[in-house]
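Notes to accompany the following structure.
For this depiction, one protein chain was excluded, whereas all remaining protein chains were kept in their positions.
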Amino acid sequence: MNVHEYQAAEVLARYGIPTNEGIVVTDPEGAMEAARTLGGTVAIKAQVHSGGRGKAGGIKLAHSPEEASSAAGAILGLDIQGHVVSKVLVVPGVDIAREFYLGVILDRPNRRILVMASAEGGVDIEEVARDRPERIIRVLADPALGLQAYQARGMAFDLGLPSDKVNGFASIAAKLYRAYVDEDATLAEINPLILTGAGEWLALDSKMSFDDNALWRHDGIEAMRDPAEEDATELDARRAGISFVKLDGSIGCIVNGAGLAMATMDAVKLHGGDPANFLDVGGGASADQVAKAFELVTSDPNVRAILINIFGGITRGDIVAQGITEALGRVTVTAPIVVRLAGTNAEEGRAKLAEAGLTAVETMDEAAIQVVAAAGPN
Amino acid sequence: MNVHEYQAAEVLARYGIPTNEGIVVTDPEGAMEAARTLGGTVAIKAQVHSGGRGKAGGIKLAHSPEEASSAAGAILGLDIQGHVVSKVLVVPGVDIAREFYLGVILDRPNRRILVMASAEGGVDIEEVARDRPERIIRVLADPALGLQAYQARGMAFDLGLPSDKVNGFASIAAKLYRAYVDEDATLAEINPLILTGAGEWLALDSKMSFDDNALWRHDGIEAMRDPAEEDATELDARRAGISFVKLDGSIGCIVNGAGLAMATMDAVKLHGGDPANFLDVGGGASADQVAKAFELVTSDPNVRAILINIFGGITRGDIVAQGITEALGRVTVTAPIVVRLAGTNAEEGRAKLAEAGLTAVETMDEAAIQVVAAAGPN
Amino acid sequence: MSILVDANTRLLVQGITGREGSFHTGQMVEYGTPVVAGVTPGGAGKTVAGVPVFDTVAEAVLTTGANTSIIYVPARFAPDAIYEAVDAGIALVICITEGIPVNDMVPAFAWVRQRGARLIGPNCPGLITPGQAKVGIMPGFIHAPGPIGLVSRSGTLTYEVVDSLTKVGLGQSTAVGIGGDPIIGTSFVDVLGLFEADPATEAIVMIGEIGGTDEEDAAAFIRDRVTKPVVGFIAGQSAPAGKRMGHAGAIISGGAGTAASKMDALTAAGVGVARTPSEVPALLRAAMSA
Partner (left out) sequence: MSILVDANTRLLVQGITGREGSFHTGQMVEYGTPVVAGVTPGGAGKTVAGVPVFDTVAEAVLTTGANTSIIYVPARFAPDAIYEAVDAGIALVICITEGIPVNDMVPAFAWVRQRGARLIGPNCPGLITPGQAKVGIMPGFIHAPGPIGLVSRSGTLTYEVVDSLTKVGLGQSTAVGIGGDPIIGTSFVDVLGLFEADPATEAIVMIGEIGGTDEEDAAAFIRDRVTKPVVGFIAGQSAPAGKRMGHAGAIISGGAGTAASKMDALTAAGVGVARTPSEVPALLRAAMSA
C-alpha cells in the first residue's frame, strides 16, 4: 500500500526524523493561506502516488502567497502518470547545502533488509544504481538484530561526511530502519535528505510503501489509505479475493492461479492479441467468483472478447463448468467468450459448456488464437 | 535494584498481565479505609524487599475494615529479615482454584534467558527446584528472537492445562518475558499465578529486580527506588564509586579489586577473625577514595581494627601509601590499622607508611594475622 | 530416486484440523503419502483422515518420528509454526500459507538456515514425488513417475506443464513448487543443485516468473554447475512494470525482474526457453536427445 509524501513524512517524524513540516491543501485559496502561515518562500508539491512529479510540473516554488495560489492552481488537476492531483503540500523553502539519498528496502537475493545511501541525493536513485553503482553505499542489516550503530556510522564515513555530521546521519539511518521494520514497510526512502546551510539534517522528501500482508497489525497505516489513489476496480476485486490488474488491451482474461494468469496473458500476446487485464480468480473458481470476475472484466469498455482459462486440479472441471454457466445466468456478458478447460474432468466440463453454447477448447494456445480472432483486429 | 511487590505488579500490569490491584497504605487507618473501598475480604501484605513475608507474619487476611486495621497494625513495624515494614498493600481477597509459578531469569550456564513454570505455585520455587526439579518446566528463549509463541504454548501444555486455558497462560508468559527484556530486569516472577474459581488468570504476587547497569535507560525504574529499603552506607559508597557490603564482624576491610577484597575477607576468617564488610575501593586508591573508605568502615561501631590490602599494579605503591597517609590526615580513625602493600613500588610505600606510624606488612596472611590480633578476641 | 520427499518421508501436518489442513491431509493420505501426525494446539487426541493429532510438534515428533512438516496454519501464526517445526528437529518444512508479512520471513529464513534445516515456500503448492509422496495441494493424478525434475514459482501453471509432460509420457522425478513470495526458503538454485545430484533426474524444467533475480541466479548456476538438459519458461512476458501480478513476489520494480532479462539469461546459459507452456515438452525432448 502506498501513501502520500506528507503521510510518509508524518510517519518518519514520529520516529524522530527531522522532516520539513508543511500544510496539505486542496485548493488555491488554501495554498495562499498556508503560504501566509508559513511565511517566506514555499514549495508547492503535488500529492499523488506517482514518481516523476518534478518533471511533470507537479512541484513549484512560490515567493508570495499570491504565487502560492497560482502555483497550486496550476498543479491541482494535473494528470501525473495517470494520477490526477487533488491535494498539494505546501512546505517552507529550505536552504540546501548538500543532498543525499537514504533508503531502506528488501534485498531479495540476500533475503535481508538493505539500507542504501548515496551522496547523489535528489535524483532518480535507480538511475544512479544503473549508471554509477559505486556511488551507492549498501549495508545489509542482521536479520534478527537489525541495523547496528556501527553500520549506520560506517555509512556516514563512507559518504565522506565530516566527523561532526556522522552521528546525525547515523541516527537518521537507524530511525529510518526502525520505521521500516516497525511499520512493516516495503520501502522507506528519503530523497533528498539534506544538510541545510546551517548544518542541520532535514528529510526534504519522504516516501513509504507498506506490506499489504501486514496491514492487520497497523491500524495507523490502513487509516492513511487514500481511496482516490486506488483503482476502484482493483479494490473491489481484492475484497472478493480476486487479484485484478487493469491493462490497456481488448481481451479480458479470467484464470485460476497467478502464474497461469500471466502465462495466459503471454499467450494472448504471442498470438497477436492484447490482454485487457490480469485476473487470478483464486483456487475454487466457484460460480460466485466467476460471476464477480465477469463483472470486473466487463466493466472495462475496451474488452471485446473474454478468455477463461481454468486448469482443474483439486476442483473438478465439470464443477467449474457449472460455475461458469451459473455465473452467466446472473451476469449479462455480451462479449464473445472462449473457455479453455483442462485437468480433472475437463472433458465432461467442456461438454457441459458446449451444451450451454460456449466455445470450449482443450489447449491454451488454441484458446488464445480463438479469442484473438473473436476480438477482431485492433 | 529491587522494588516492592506492588511496584512489580504495576510494571506487569503495563504489559497487559492481569494483576490483583490493591491500595498501598502506611498506617492502620489507611488499611481500614482501603478495606472499605475494596469491600469484602482483603489481604494485608507487608511491602519489604525480602522473602519469607508469610512465615514472618507479614501477610494476613481480614474480613472487615476493622480486622484490616488491626492486621495492618500488627504488620507495620515488623522486622522481616532486617527489613522494617513501613508500608502494606491491601488487596481484594481472591477465590483461588489453582496456583502456578511463572518466572523469567538469566540462565548463566546457557547464557540465555530462561522462562520457568511449575504447577506447584505459591511455594518457595528454590525448594521445588532442589527437591522436585522434574516439576519445573524450563524453556530457553532464543537470544535474538526472544520467546516464541510455540514455546509459551508448549509450557502450558506441559503444565497439563486444559485446552481453553493454554492461550491465556501463553499470553501471560509472553508478556512476562517481554517485561523482563524491555525493562532490563534480572528477575521477573509471578508466584503464585492463579486460576480463579471463575477460570480467570491472575498474578497474585509479583516480584521484579532490575539490572543496575541498565537503569540509565529506564527512568521509570529508577523512580521506583525506595531509599528506606536501601542500606544508606552502601548507597553512599556506590555514589563514591566504592563497592561496599556491610557484614557482621569486627574487622573493617579496605581493598582494591573485588576478587582481592573477597580473598582478604577469606584470609581474615581463616585466621580467626570476622570481616565487618566487603569493600572494593576501585582501581586508583587515591587519597579521596581511601578517605571515603575510612568513613564507610568507621561508621560501623562494631569495627575494632582495620585491614587495608592494596596490590599496586598500574598504580604505584608509594602513591597509594601517600593516599593513605593523606586520608588519615583528613579522617579521624581510632581503630588500629594494618596495611598490606604489595606490587609496584611496594617497599617504598611500606617505608612511607611506617614513617607515618602505620603497621605495614608484605603478605596478606601476615596482615590478616596481625589485624585479627589487633581486634582482640570476639 | 527423487529429491526431498519419497516413501521414507514421515509427514507431519501443522494446522491439520483447519479447513485447508484437514482437506489436504485427506488428499495426501489418499495419494499414499506417509502422513504420520498432525498438530493443532488443543487438538491432541483427535484424528484427521486416520492421522493422530498432537498439541505440539515436539510431542508429535517424539511419538511418531515425523521428519518432514507441511504448514497450513494462517499467515499470522505461520512463522511461529516454522520455528516450532525446526526447533523440534524437523529437517524439511513446507509452508503452504500465503500472506505472511515479509518482515516476519526475514528473521525466519535466517534462523532456519542457521539451524541447518530446509524451508520450502511460503506461498507455495508444495512438492510431489509421483507414486511416493504428495506433500502439498497439487492434484496428484496429473503426475506420473519419470525422469523429469520440475521446479516452479507458481501453482496452476506448474500443473499445466506437468499435465502436458505426463500426457506425452514424460513422468517426473519430483516436482517442486518453491513459491511466489519475495522471500522463499528454497530457491531455484537450491533445487537445481538437488536435481543435478539426483540420479533419477535426467532433465529439468524450471518455470519462473517476473520479479526478483532468482531466475538470473539460476541461469548462472546452470551455466556453471548443471550438466543435465534444462528447459525454462518465464510467465509475465506481457506484464507491465510496477504492478504486482497476484504473487507478492511477481513485480517488476526498479527496472529489474523483467521476463526478458530472465529469458535472455537462461538462453545465454544454454537453457531451451519456451514462449508458451505448450512448447515445453517438445523443447525437452529435443534437449534430451541432443
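In this document, chain identifiers A, B and C correspond to the written order of the chains, with residue numbering beginning at 1 in each.
Methods note: contacts are C-beta pairs under 8 Å (C-beta built on N, C-alpha and C of every residue); 3 or more make two chains touch, one makes a residue touch a chain.
None of these values were measured; they are calculated from a predicted model.
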Q: List the displayed chains that the omitted chain touches in the full complex.
A: A, B
Q) Of the residues listed, B:Asp95, B:Glu222 or B:Asp266, which one is in contact with the missing chain? A) B:Asp266
Q. Looking at the whole complex, which of A:Leu61, A:Val84, A:Val123 or A:Ala149 touches the chain that is not displayed?
A. A:Ala149
Q) Where does subunit B touch the missing chain, residue by residue? A) 106, 108-109, 111-113, 126, 129-130, 143-144, 181, 184, 186, 211-214, 216-217, 243, 245, 247, 255-263, 265-270, 275, 278, 280, 311-314, 342-344, 363-365
Q.
By the contact criterion defined above, which parts of subunit A meet the unshown chain? Give residue numbers in ascending order.
A. 142, 144-145, 148-151, 153-154, 157, 163-164, 166-167
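Throughout what follows, only the chains that are shown with their structure count from here on.
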Q: Taking CA centroids for every chain, report which one is farthest away from subunit C.
A: B
**Q.** Intercentroid distance (Cα basis), subunit B paired with subunit A, Å
**A.** 56
**Q.** Chain centre separation in whole Å, for subunit C relative to subunit A (CA means)
**A.** 28
Q) Hey, what residues on subunit B touch two or more of the other chains? A) 144-145
Q: Would you please write down the residue numbers of subunit C that are in contact with two or more other chains?
A: 107, 111
